[in-house]
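In what follows, a single structure is set out as structure tokens and then discussed.
All protein chains but one are shown in place.
On to subunit A.
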Amino acid sequence: MPAVSKGDGMRGLAVFISDIRNCKSKEAEIKRINKELANIRSKFKGDKALDGYSKKKYVCKLLFIFLLGHDIDFGHMEAVNLLSSNKYTEKQIGYLFISVLVNSNSDLIRLINNAIKNDLNSRNPTFMNLALHCIANVGSREMAEAFASEIPRILVAGDTMDSVKQSAALCLLRLNRTSPDLVPMGEWTARVVHLLNDQHLGVVTAATSLITTLAQKSPDDFKTSISLAVARLSRIVTSACIDLQDYTYYFVAAPWLSVKLLRLLQCYPPPEDAALRSRLTECLETILNKAQEPPKSKKVQHSNAKNAVLFEAISLIIHHDSEPTLLVRACNQLGQFLQHRETNLRYLALESMCTLASSEFSHEAVKTHIETVINALKTERDVSVRQRAVDLLYAMCDRSNAKQIVAEMLSYLETADYSIREEIVLKVAILAEKYAVDYTWYVDTILNLIRIAGDYVSEEVWYRVIQIVINRDDVQGYAAKTVFEALHAPACHENLVKVGGYILGEFGNLIAGDSRSSPLVQFNLLHSKFHLCSVPTRALLLSAYIKFINLFPEVKATIQDVLRSDSQLRNADVELQQRAVEYLRLSCIASTDILATVLEEMPPFPERESSILAKLKKKKGPGNLPDIDDSRRNVNGNTEHHEPTETTNKSPPSLMADLLPTNRPRPASSSPIMLSAGTMGSSHPFTDLLNLNSPPAAAPSLLVDVFSDLSAPASVEVSEDNFSRFVCKNNGVLYENQLLQIGLKSEYRQNLGRMYVFYGNKTSTQFLSFSSSVTNGDALKGQLIVHAKSVDPVIDGGAQVQQILNMECVSDFTDAPVLNIQFRYGGALQNIAVKLPVMLNKFFQPTEMTSQDFFQRWKQLGAPQQEVQKIFKSQHPMDTDVTKAKILGFGVALLDGVDPNPANFVGAGVIHTKDTQVGCLLRLEPNTQAEMYRLTLRTSRDSVSQRLCDLLSEQF
């Protein structure tokens, strides 16, 4: 075997390296290195000037020491000196040292840049290349400042050598990546594009990388590269492999260049020019055809290079997503690779199919490989391949195969590698929620997750199952029964205890009728786990116990005994002790009514992005899943936008300032993340979040889908017939025609409201593609947030479905939101729009006060703009009891004995909005003889007075 006979060796260096290799211990190595460092330091500091060779040798030794992982804090100056040596090897070592040990010392940078400048101007291609390599390796800002304008000149100059052009192109690419602002675009860009036509394939290869980087940033400037790239690619793929001589690699023509050209084309949509487009399609077809040809060599390099081009071509096909034939061919090709004996190819096929699954043209084709992929999950010996299989199953999942895929993932989870369990748990949780047709399956799946991989079930997952159970009353009983049964397992995971405690505390009553799960049995079951749990879980269980006291008075004494025990009342943990003391006291002194109020069932959670999805996104990095932050920011922006109005109106002293604390804590259920109704339709929110483009389950015609995306077509007249009937009541029939009846039930608390909308199908035929959404007019946006939950797309004949709307009043408002309903009945598309009876007075809280207080405040609100008065004729018989009921239904408290005239009605209340609270006083004076009323409203805000007066005066 020939030794290194080329170049010049450095004997001292070789000896030093073998000394280091002979060191028996780390300590010996460090000792030897320190000795050498001392030696070099003394040589550098010595009086005698070192010759170039010694300098080079010592600098090289320092470099070696640095690369071993030790710190080097001197020698930079000597290395810089080497740069200006006229001996090539000295210069070369100097550059290598500078490239590896970049130092931002400004003095040195100036010297280095000077040396580089000299070499760039030397017209010696070898020196120029060294200088360019150094700039590309360091790529610092200082270098970009010094050379970013110089390098393009070298790149496009007519007399530049090919090898220098190649270095210049990639040098520019590096500077553009690190300091894009410093690389000036100019007339050179057009000439760079033409390098794609260069005779020298090495120049084309380097230039293609540069153009791709530039085109990603400013695609329009490099559009002309498309046709040149297609032409070049076409010449390569149709060439006989010997044509390209040394650029042929194991019988594959210019694989690197082909991959780069295909990559460049992925910066653009499919070419618009038909001829160009068909030429590109031809290229892609040729590449796909070649994959079917027998290999020209048995070497793995041959198949790797060939398949590298093939995979890049498939990426381009997926990127264009416009040629169904190519997409399906690509999918079939990948399908073959799924069973290939090369692990690498199976891995890449799984990875590539993941992106193919999101194309509507190939989603179905990908789904046909489900069995192979599931098999891969079971049989692949390499965890990174199994990971790809999990990803693909996740990507190909839709309503049709969700049960199978979730079941397979669950069974894989039992043996899965620890490193990927958490991710699988998140994926299963997301799929189970997204494709749950009935929520009992969802509950079962999550409980299975906790059973199989409890340690990997993060808080987000069990929070989510509780949110869903609380928000869906159809599953609450089932959930209670299932957790109750699951808790019987001898060793159940603590996460299950948490879920169990929470759910039984809320809904244990739903299964208490069965003697096997009587209240006492439930309590004993939960309490048997108590001592094995951590403090946070115990705290949760204590809350469950106090909820039990409310749900089941019969176990009150038992639970009080538990709370009273020393281990609770004197618990060393402050939180536990406090809970025990407070709950015990509460259970002793509070009446059943108060208990029932304090411990009421949790209000529904506002609909929001699944926190699990957010977590998966975080794990996978932001690029892999589209973000919805923008819509959130929008909502926040709106709220902020309205704040100024509030402050300007605040100047008069608030009427109720002394009655009610203005900064009430908002209910626990309220969340900062509510989506404004204007942006949310009733289509399944997840579909948008994940952007999987999976076809809708019911597979209605495309046309319907297009329509359902439009909100409130302008042609539909908004019905408001029954609107005013809901001013003083919350329940009733809102709308009815021959096909459909819409009923409402609503409840309000402070500035939050919830409305249950019932859609009844009056016919015996199914309604298909049923959807309903809520839109707010421009004025209303930002004043009232309405979030509509999704509704089942099919309503059977004679059946009724329910939709929940959550509302939040941000500031006072006059308009009403519109409910838009669309569905298909016997082939005809039906559009209905109804004004939704959400009025300002719904956010009233009644206020009791004495006569004295009332008139004192009445006087305070004496400013002309604060009072609105209306005198009107009675529309209905003047019945005192009916009038009282209406005023109460309006939301205010009726104050008896305040008005000196007992025939008059007086009321008080506070309107709660998120921004502020507005106190309101009203007085209604009937004149039975004239059949007239006089209504007077005084509030701190004129718009509120006017709106309330308008609403109420219509009612009598």
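The definition used in the following text is that a contact is a pair of C-beta atoms (placed from the backbone, for glycine too) under 8 Å apart; a residue touches a chain by one contact, two chains touch by 3 or more; residues count from 1.
What we mean here is this: contacts and distances are computed from a predicted model.
Of "Glomulin-like isoform X1", "Sorting nexin-2", "Coatomer subunit gamma" or "AP complex subunit sigma", only "AP complex subunit sigma" is the UniProt protein name of the chain excluded from the display. Per the touch definition above, the residue from A:Arg174, A:His363, A:Arg754 or A:Arg923 contacting the chain not shown is A:Arg174. Of the candidate positions A:Met128, A:Cys283 or A:Ala305, contact with the unshown chain belongs to A:Ala305.
Summary of contacts with the chain left out: across A:Arg11, A:Lys298, A:His488 or A:Lys873, the touching residue is A:Arg11.
Annotation: of A:Glu360, A:Asp382, A:Glu747 or A:Asp796, A:Asp382 touches the absent chain (contact as defined above).
The hidden chain makes contact, of the residues A:Leu67, A:Met185 or A:Ala799, with A:Leu67. Residues of subunit A that touch the chain left out of the display are 1-11, 14-15, 17-18, 21, 53, 60, 63-64, 67, 69, 87-89, 92-93, 96, 100, 126, 129, 132-133, 136-137, 139-140, 163, 166-167, 170-171, 173-174, 177-178, 201-202, 205-206, 209, 245-247, 249, 254-257, 259-260, 263, 266, 301, 304-305, 307-308, 311-312, 315, 343-344, 346-348, 381-382, 384-385, 387, 621, 623.
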